[in-house]
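Got a structure for you, written out below as structure tokens; questions coming shortly.
Of the protein chains in this complex, one is absent; all others appear in place.
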């Protein structure tokens, strides 16, 4: 019970006059460290505009989920962030990373991808040993001693929560791993390049709930050192693990906010319907 | 599920070996004539293996031995006299990845009937229309029946796959993770389709999505390590399961 003397706010103050059609969280740069941001990003496949108006800022050491139906533009957006769409689409606008526009022509895309790594939906280990899966991308591009490589393999497998299960069989083929293990190996491989930002495209949709839960634990561990942006069809997964959520619909970001706000009181009707499973 | 009413399938002491390795350790289950039964459990629990045994998908694999009884309305599925083509007409299977043939939508749905020797155009037309309606996709494709099924979206392809199975008037529909390759909207459409069919068909669905099982299934069966741990009304399984293993799995407490 509050005190009689307390001023009561009228209920009308809590009810917005009209619901907004879009809402993008305005991340204050003085309070949040921005790892990556996009500006006027547009993606065209031929003449068709597939993504527009996706101005988002991603906070460092946080997990951001991108959700939405197939064709909503969320994967297109994610792939554009490390230039995976260059060959198939025309991507315009800016992607800011450490003061650089990484969508500009002058950027060395391969070098950029060392900083911004991608993990795909289906675990895709190479037909090599577990050890070589991790070291191959490194040795192809630089010189490392055996001891250095050993250390990287151990560190990254530990980070990906796979070390204990495979440490005695590092020379076994990666193809013998289960789906969940293969997915974690692919993450270890991405981590070996010491990226800053990890992009994950539906990383656990091929996994059963137990592997998926372990995988989520791994991500929560990793966010201490990495900024993670994840496309997921599993809304409960987005709710469980992410700090921010962006809802895409028909090539636009409809709502971007703190995950706890999106899943308790979204501001846009369309978001509410989507996360409630109300696909009328 | 042990009641003796109106069952379509009763399996007793079903065991299955991959070579020397026993993957199913004696599964007893009864399935009612109508309604949806969800088989849940982690990868390697045996749920998909069991599902595939029901329409003898393992016949195609070397080294697999199946024992025990599968009583499909008085007939033994594994009897030497059982024709697997006939069996698969009665017990249709829908797979994880939509797998339409590279034919027109019409030919996809008519495929099973043509194999069975139906040639009458009127009969085929009617069956195609009825099946597509039952699979809740008629309105979306009725003007494009001669277009390739491969031009459809994933969710639409999956509903055409369901229509193809329904065309042969099966008694039992088996669905192996039918929505795991689909986005939530397409998955929702498939769930709606299954719900609209549950008064007419018996359906057994393997799913990794616990929320899907809880949304659509009348009965739920929990598999673990090749054993059937618990079977019962979905409400009971999700609210007050008898076994601790079931409660742990349902709540996402994985060891």
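Residue numbering begins at 1 within each chain, and the chains themselves are lettered A and B in the order written.
By definition in this document, a contact is a pair of C-beta atoms (placed from the backbone, for glycine too) under 8 Å apart; a residue touches a chain by one contact, two chains touch by 3 or more.
The rule is short, and it goes like this: contacts and distances are computed from a predicted model.
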item	value
UniProt protein name of the chain not shown, from "Putative 4-hydroxy-4-methyl-2-oxoglutarate aldolase", "2-oxoacid:acceptor oxidoreductase family protein", "Phosphate-specific transport system accessory protein PhoU" or "DMSO reductase"	"Phosphate-specific transport system accessory protein PhoU"
Of A:12, A:30, A:104 or A:145, the residue in touch with the unshown chain	A:12
Which residue of A:93, A:180, A:209 or A:266 touches the chain not shown here	A:266
Missing-partner contacts on subunit B, residue numbers	188, 192, 195, 211, 214-216, 234-235, 238-239
Missing-partner contacts on subunit A, residue numbers	1-6, 8-12, 14-15, 235-236, 239, 263-266, 272, 275-280
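The working rule: only the chains that are shown with their structure count from here on.
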item	value
Centre-of-Cα separation between subunit B and subunit A, whole angstrom	34
Complex interface listing, subunit A residues touching subunit B	69-70, 178-180, 205-211, 213-214, 233, 235-236, 274, 277, 279
Touching residues on subunit B, where the partner in the complex is subunit A	42-44, 153-155, 180-186, 188-189, 208, 210-211, 249, 252, 254
